[in-house]
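Removed: one protein chain of the complex. Kept in place: all other protein chains.
Moving on, here comes chain A:
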Amino acid sequence: MEHIVTDMGCNASIDDRAESKSEKAIKAAVLIQKWYRSTRARLEISRRYSLTIFQSIEYADEQDQAQLASFFTFMLERYADPDAVADASISPSVSHQADSYLTEYENIEVPDSYCGPRLSFPLTLADANALLHAFKDGQLLHAHYVLQLLCETRRVLKEKPNINLVSVSYSKEITVCGDLHGNLDDLFLIFYKNGLPSEKKPYVFNGDFVDRGRNSMEILIILFAFLLIYPNDVHLNRGNHEDYVINLRYGFSSEVLNKYKVHGKVILYLLQDVFSWLPLATIINKKVLIVHGGISNTTDLDFLNLLERNKLKSLMRPPKPEADREEQAKEGTPAARPSTCAANEHVTRKTRGVSSSGSTELSRPNSQSGPTLKEWKQVLDILWSDPRKQNGCVPNKRRGGGCYFGPDTTARLLERYNLKMLIRSHEFKREGYELTHGGKVITIFSASNYYEEGSNRGAYIRLNPDLIPHFVQYQVRECTDKQNYWERVKTIERSALQTLREKIFAHRSTLTEAFAKYDCNNTGKISVSDWAAAMESVLCLELPWRTLQFHLVKTDTDGKVDYMSCFHNMEIAQSTEEVQPALVETLCKYRKDLEIIFNIMDEDQSGLISFDEFRKTWRIFSSHLGIDAYDASIDKLAQSIDYNKDDYIDFSEFLEAFHVVHKRDKKPT
């Protein structure tokens, strides 16, 4: 294409010149077209890998949380229980404690100055509309009404079976929504496009209402309100994020504690119980199974329908062995191994006289034991599993819980229970929905712009009486959004790479070790293959490292990677040169988790904890992680950050110091 320049003015005759001019134009057009198509394709690729980066880091994070879960619950038990109950076991005692909080709302006065919505129970559509208007204006519902609402919701949810059987009459359509994750704008958009829930417009909300987004509380309030107004037409399934341990990490707990400074803890406490009463699945017209995650090859719907779902407050805590052994003695079979359907039914009917529906008592004096391992696994599978293309059913390593289930698993389950299809959510989908397993499995994801502005659409399903799904997509757009598609993808890419670089930086010492193994002569350079292998072995993110290479490291003309260059553009906010780099790195990596722990310990929500508490916590945390305590180092570090020198640490200041900062951060606002 360099020919264009040299062709100019070479020809003598006018005709020839004219021809060469149009030839020129054609050549220019071809060049521009091929340039555009290639640039466009590469934009598409970068969008793809940006989303892959977000997703991989998200799942890796979820896995980490599974490991820290037992630590968090231990901390919670020691510090956060409003009654400071010393007893470590959590299931029946929590319900018992929750009883006293059920009527707590009566003691909370609503001041005259409060101008938000005032609910009157039983709720009516007027109350729901008042809530919608209030939330559009950014108002908060007063804690009195929140607690009253939760109390009523619990009463209604308890009446429902674990597997909700819904019949949709011939004239109606039913709408199924997926993950909302605190995106209130998406819920408003769905109601705007599809209409509010009513007897004529039944809805199923398939879990993950909370975490990550900023309005999880508002979404819960709206969904619970509609549930109370139309209990037979609004159906809620539990998702893996309806779990207090997960909420600690992914933002819902913080949101509640921030919005409700005085009563936040009580609200969260009640919510633990309410979440555990959410049904596990919904079946429409005995043909369509709707669960949040998926299934496994051992999923037993009959067993699931009979277990006591409220005993599973959090799936992040596998049940205690004693309960398991007790159950083993009763069943006469090892609890972990899957048994045949008939044997299950027989056994469960024998040992569980009381079903979980219809009971109005709050605590069960008989069942002191928690859930069994089998019950826990069955529920974990339906809330955490993901479909995959290959046959078979294997543990879901990416998430750390549930399975990957193949088309054969789906086919077998659908046949066994005479079902037509499975609708699930749980996984981010760029178009808001996806069909797989020959159309038998539908993933529906209703949180648009999940990772970043412009990252994806949301969608919902309208199921007609013939149970043919009709998909409606949408995407929330900021009014001030002036960016075109190109700029939006570039923004997403920048954001994804920044997240990735932070993760790389947080693993600096492990990565440096891994690189050094390949660099025998200490040249500072290794081959691309070695670099990619080292990155994957440490980070375990399954990313296309060679494609990302040029964004992450410097490569010289020989094709060798200057591996330390990936750390060059970042630094830790606080210059902490006297302190061991390994300690600093650990603090960076676990910054978010430490924040949670400090929040738990901070009884009066003052933002300060004493030196002693800080040291004690750090010691417990580091021993749990299996790292050296660095006692003296931690002291020195804390002192250097204690600006007031009054033996109290402002922990958000402390943690802010370990924020990874990008040196040349020119992110556009």
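Side notes on the structure shown:
Note that in this section a residue touches a chain if its C-beta (ideal position, glycine included) is under 8 Å from a C-beta of that chain, and two chains touch if they have at least 3 such contacts; residues count from 1.
Note that in this section contacts and distances are computed from a predicted model.
Selecting from "Transcription and mRNA export factor SUS1", "Rab proteins geranylgeranyltransferase component A", "EF-hand calcium binding domain 2" or "Exoribonuclease phosphorolytic domain-containing protein", the unshown chain of this assembly corresponds to "EF-hand calcium binding domain 2" (UniProt protein name). In the complete complex, the residue from A:Glu109, A:Asp137, A:Glu415 or A:Asp558 that touches the missing chain is A:Asp558.
The chain not shown here is touched by just one of A:Ser171, A:Gln390 or A:Asn521, and that residue is A:Gln390.
Although one chain is not drawn, the whole complex shows that of A:Ile26, A:Val110 or A:Val394 it is A:Ile26 that touches it.
Within the complete assembly, A:Pro544 is the residue of A:Pro231, A:Gly438 or A:Pro544 that touches the hidden chain. Even with one chain removed from view, chain A keeps its contact list with that chain: residues 1-2, 4-5, 24-42, 44-45, 48-49, 389-390, 484-487, 527-529, 532, 544-547, 550, 555, 557-559.
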